[in-house]
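All protein chains of the complex are present and in place, except for one that has been dropped.
So that you can tell them apart, the chains are marked A, B, C and D in the order they are listed, and the count of residues begins at 1 in each.
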Amino acid sequence: MDYYTDAIFRALELIITLDSEVIQIVTTSLKISISSTFIASIISIPLAIVIARNKFKTKKFINIILNTLLSLPTVVVGIFVYSLISRRGIMGELDLLFTPTGIIFGQVLLIIPLITALIRNVIFSMDEKLYKTAVSMGASRRQKFKLLISEARYGIIGAVIAGFGRVLGEIGVSMMLGGNIKGVTRTITTAMSLETNKGRFAFALALGIILLSLSFLINLITYYLQEGKNYARR
Amino acid sequence: MDYYTDAIFRALELIITLDSEVIQIVTTSLKISISSTFIASIISIPLAIVIARNKFKTKKFINIILNTLLSLPTVVVGIFVYSLISRRGIMGELDLLFTPTGIIFGQVLLIIPLITALIRNVIFSMDEKLYKTAVSMGASRRQKFKLLISEARYGIIGAVIAGFGRVLGEIGVSMMLGGNIKGVTRTITTAMSLETNKGRFAFALALGIILLSLSFLINLITYYLQEGKNYARR
Amino acid sequence: EVLTMATTTSTENSGLLEELLPPFEEKFEVRVDVVAVGTGAAIELGRNGDADIIFVHAREAENEFVANGYGVNRRDVMYNDFVILGPPSDPAGIKETETAVEAFQKIESEGAEFISRGDDSGTNKKELSLWDNAGITPDGSWYLESGQGMGPSINMANERQAYILADRGTYLAYSGDIELEIVNSGDPVLFNPYGIIPINPAYHRHVNYQLAMALTGYLTSQQGQNIINNYQRYDEQLFYPSAIEAENLEE
Amino acid sequence: MQEDKIIELKNIEKICGDRKILNIDNFAVLKNKFNFIIGGNGSGKTSLLNILCLVDQDYQGHLYYKGQKINKEQQNLELRRKFSVIWQDPYLYRGDVFYNIALPLKLRNINQNLINKKVKEIAARLEIQNLLEQSAHTLSGGERQKTSIARALITEPEILFVDEATTNLDEESIQFFNSHFADLVTDEMTVVMVSHDRRQIKQLADQITLLKNGEIKTTKKLNNFNFELFGAGIESPIVEIV
Partner (left out) sequence: MQEDKIIELKNIEKICGDRKILNIDNFAVLKNKFNFIIGGNGSGKTSLLNILCLVDQDYQGHLYYKGQKINKEQQNLELRRKFSVIWQDPYLYRGDVFYNIALPLKLRNINQNLINKKVKEIAARLEIQNLLEQSAHTLSGGERQKTSIARALITEPEILFVDEATTNLDEESIQFFNSHFADLVTDEMTVVMVSHDRRQIKQLADQITLLKNGEIKTTKKLNNFNFELFGAGIESPIVEIV
């Protein structure tokens, strides 16, 4: 059972030879997961702030629902979005099924609860004085919002990274909505799943190594972009 | 495409009739995901504190690795643990493959990075004065640690809830290491996956509804256990 | 142009499609998108009009599909065969049996562990019909339902030293990594016919019926059938063409 | 000096949980004057300040600015921008001292050159010019306080609210602070100040309001400051300061 040396060699081989198929699936994976994370973040950040900061009657309920949705299985998201974008669904005309856009649609739904819940937790833990001070400095609602995001930025970035990790390593949604079509919607994870089904564990692992290397690279860049020095100092 | 009404009816039917197979998979799912979350938390909480609080040379690197592991795909964990506990693996003697314990093993590895990274973020954002004050009050190292956990409890519970959601809704590891054996290792999610492959989307959705109801219930209980009043007040 | 074909995982995993489709894609300047899922899911995709054509092996379900008007012009394309796998030590002594039904009866009487896919796939349906023929209702601790695809199920049988019914293609793909051997094969009831069904354009107006028919034509043509006939893996032929007579094929 | 009322409160009640922490029928801030609010710990001084400076708009009763009733449902951004507050326990934002001092101007979209000039000016006056690039969370207690003072003064507010601002300051800084105010107030500034500092009150106060348990015990306008008169008949030891 020497999957590992085999897997590492294969991974290196695939990377060094710039295997065109591998390049293609890596590009697809990246494009999809970055788009999903971006869109989900745009939605989740304000959503989390509204939930964390506003007082409304159903707040308790919304919070529990949000925590519940953290266990949303990919299959449920897959079937749900499928029922919308399938030919017989209400969005069938748009022809999103088995396209990268279809996957993004599903992944966005998958991680909105995660990113929102994590950012909500961050906002909860912020010092109340932040808001008072912002108001007294003459901040408009919008500016207060921006100031809050800036204060909570490390926590928010942490939540977004968790969301990105989730979609990059996710299989179910990509499989059901993308269809793992070679050259079109095949991603690193669906390819891995395929190889695993074929019994080619070493090859699947090689793809896994590539995926993790990619993730490492992206996290490295993020780390330095987010004022690595300050981050490390704390 | 009337999956939904169909799914809701079926879910209700399954719940009301206390379908014995459903009860069985629900029990298995719960047992497995609670165990995984518990074990992973026991490991992750101290780990996160060590990473967040200590100064060591490789800290930056460890942090990036931790963020990277957030994108660990279930397939990679599956193959890795499989290679350990399969008959030919070094832990083959223990006969863990295709048992609930095997699934727990894999799930623990899957969520350790998630819980650890999230708790690390929480600890990062704690006020530095907390430690100074604890030391000046005469806290031993152990007591400082306990005080920190108590101060960060909402954040820690948030991270643990995220981990629980991840394993409850997770499919890949349960499938590969449990084998989805009827009556033994079939969980709600692997059953859903099976029904989906059979094309019985409505039935899969019904199981999804049961899973989410379960998760809702658990989150409701957690919410009230964790001093719901204080939580809501903030 | 794009033609979406829903098929089963085992078909795609065999690698046949990668030989079979490119000449067609070239000739018709079309891209064939292969979506490989479980048999039931493939049929459901067809029913919802999310595929233009389906390529599966589950004769009864296929007939029902056509009878309900979802598909038209079903054609037989090829067949392969199922084999019964078991551990080399063959504790139930299946190697001595002749027919598949005999083999199943012996497995049950010896109480040897058997892995069923239990997923309503073509393979699963074939297995259930064999139990039926053997007059047995499979039940008990020796009978495990894996609820998974062929490959993972073979792996499970290998791990547990159990018997299993598998398609030859997947078995060959796994043969390097497993100890299981063929303990029974060749019985005509183990043949596994594949059919292709274009989606009914009267039911789903948007489907690419023209191209679906073109693909049907191509697969059942001499060119398509030849490729199937000559496709080899692990030095064995995996599929046998069934649309035209053997004497009309070329090497 | 005229005695215009720039802010007036009428029938204010503020309830937190099951405690009524403020209960004020009538209170006015005098224009261009030093308005002191004094009282024991927990008497409601900070809570009152929060309402006066429009940071807290969640209370019963009404607030008038120059005779006009203020709508609590609104942001009142324009009005708020005429005010500045130095908080009892200042919150500094993640970033360096420069960033913190410059923030109120940035929020008002002032151009960067002017911001640079003004920040340097005010920092020099408070003798924190060498800290401008230091991260705010590494500051000493007094340095934090000075940063928050600079941040409040930089907008040249019409009304300045001060909640025990000389807390943590060294003698020199307190001197600067007090004299700076005396300068400023001649320049059309109104000051509302919470303080326990007897000297400060003596030196500056035009009006003193004594709070106890969320209620106003006495308000005195003082021209020729007379401690004895003011203190007469009030039991609170607070009065002894004055």
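By definition in this document, a residue touches a chain if its C-beta (ideal position, glycine included) is under 8 Å from a C-beta of that chain, and two chains touch if they have at least 3 such contacts.
Worth saying up front: this structure is predicted, and the values here are computed from it rather than measured.
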Options B:Ile39, B:Met91 or B:Ala139, residue touching the unrepresented chain: B:Ala139
Touching the absent chain when the full complex is considered, from D:Asn11, D:Gln68 or D:Thr138: D:Thr138
Residue numbers in chain D that touch the chain omitted from display: 16-17, 39-42, 45-46, 88-89, 131, 138-143, 145-146, 163-164, 167-175, 196, 198, 237-238, 240-241
Footprint left on chain B by the chain that the document does not show: 127, 129-130, 132-133, 135-141, 143, 147, 150-151, 153, 230
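What we mean here is this: only the chains that are shown with their structure count from here on.
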Centre-to-centre distance between chain C and chain A (centres being mean Cα positions), rounded to whole Å: 36
Centroid distance [mean C-alpha coordinates] between chain D and chain A, Å: 46
Geometric centre distance via CA averages, chain D-chain C, whole Å: 81
Shared-contact residues (touching 2 or more other chains) in chain A: 86, 88, 196, 201
Where chain C touches two or more other chains, by residue: 37, 48, 149, 152
Touch-based graph of the chains, sorted into line, ring, star, complete or other: other
